[in-house]
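I'd like to ask some things about the structure below.
Complex shown without one protein chain; remaining protein chains in place.
Our next item is chain A:
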Amino acid sequence: MNKTIKLDYLARVEGEGGLTVRLKGDEVVDARLNIFEPPRFFEAFLRGRRFSEAPDITARICGICPIAYMMSSIQAMETGFGYHVDGMLRELRRLIYFGEWIESHALHIYMLHAPDFLGYQDVIKLAGDFPEIVERGLKLKKLGNDIMTLIGGREIHPINIRVGGFYRVPTKNELNSLSDRIKWAREAALETVRWVATMEFPDFEQDYEFVALRHPEEYAVIEGDLASNKGLSFPISAFEEYIREDHVKHSTSLQASVRGRGAYCVGPMARININFEKLSALAREAASEVKFGPGCLNPFKSIIARAIEVVHACDESLRIIEGYQMPEMPSIDLTPRTATCYGCTEAPRGICWHRYRVDEDGTILDARIVPPTSQNQRAIEDDLLHFVRKNMALPEDRLAWLCEQVVRNYDPCISCSCHYLKLKFERDLDGDI
């Protein structure tokens, strides 16, 4: 007897997608993240463009995390040409990046992920029972957007970010105007940590290899070397030596893995596992209050990791604003040169890696971009396989709900890499059930 249970759409992820879990009798034989995103060929049409166009073009890969793409391409060009933008311009870059983290994490925690834990179809229904909580989430999210808008001009595809710096830098007063609201947000983020920690987490752990940027002084966001909890440590220029990408038939997004080892995981869980001691004191306190920290291998608890990162982002944003002095020039002048340029920054969902080859006029000859979700794809499939294996006894609709949650643990930004997935169970029932 064959039986197929099909859930057509994986909702509440950015982009659309689905999964196939194939069962034979009581054995889970296969778990796949099916990706049919119509390819958009960014790397192909970047060839022939000016280096200075890369940030605005690559921003369009993802409307949820445009800053990540802009910053990775900018870092690539600047370091490739032999420049390092420092001081207040660097601080402003970190600030706008934290704006994106706050917005994206609040969106995922409150609107996409929390309804899973609490048994609601969506945030509007959640708001019906918990209006104050949802309003707090929306207000946090809006603050993240407002940081991006103040510095970047708008929150989606900001226009004020360029190779070399900015077109216009904010005055001290303009930034100060956000201080009170960020102070409120920091408190709201602490409450968020306490709130998400009360949720019920399925008992499930995986032996992950976490990969994140590491920086000697900072909880790495805009630069660093790459490191893993299993001993990897290499400069971003060596990414392709350590990481391979494969093209599988069921996905238009390439799947990344650590050479010779397999799946790895990027994003908030990876960052907290690798860089915990670099979080702000308040964020570390918040983590210890809810007994969360490095060593956590339960992917469902990524919602706590995100909340702790919001505390850190608010804390650091306030520190940046307090120390801000308006720079004399909004950007540095750059002269391009023939170079292979590498960039890698921490998008809300994990490392976003870029490589460009540029000629002496500054024309892009070659481009390669590895978004975070394509790096998590294999880990998502592994989680799914093991989770279903462990929870076969659950009623099918409950299992399906939890499988969706397994995917949402990664806050997959499918539009970056993939689109239109289908979640279905294919069960070949042997025997006489």
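The rule is simple: a contact is a pair of C-beta atoms (placed from the backbone, for glycine too) under 8 Å apart; a residue touches a chain by one contact, two chains touch by 3 or more; residues count from 1.
In this text, contacts and distances are computed from a predicted model.
Taken from the listed names "BolA protein", "tRNA threonylcarbamoyladenosine biosynthesis protein TsaB", "NADH ubiquinone oxidoreductase 20 kDa subunit" or "Tryptophan synthase beta chain", the protein name that UniProt assigns to the chain not shown is "NADH ubiquinone oxidoreductase 20 kDa subunit". The chain that is not drawn here is touched, among residues A:T79, A:N145 or A:S374, by A:N145.
Across the entire complex, the residue among A:E27, A:D122 or A:D397 in touch with the chain not shown is A:D122. When the full complex is taken into account, the listed residue touching the unshown chain is A:D56, out of A:D56, A:E100, A:D315 or A:D411.
Of the listed residues A:K24, A:R40, A:K230 or A:R398, the one in contact with the hidden chain in the full complex is A:R40.
Touching the missing chain, out of A:R32, A:H105 or A:H157, is residue A:H157. One chain of the complex is left out; on chain A, the residues touching it are 8-16, 36-45, 47, 49-50, 53, 56-57, 60-64, 66, 107, 111-112, 115, 121-124, 127, 131, 134-135, 138-139, 141-142, 145, 153-157, 159-160, 167-168, 245-247, 249, 252, 254, 330, 404, 413, 415, 419.
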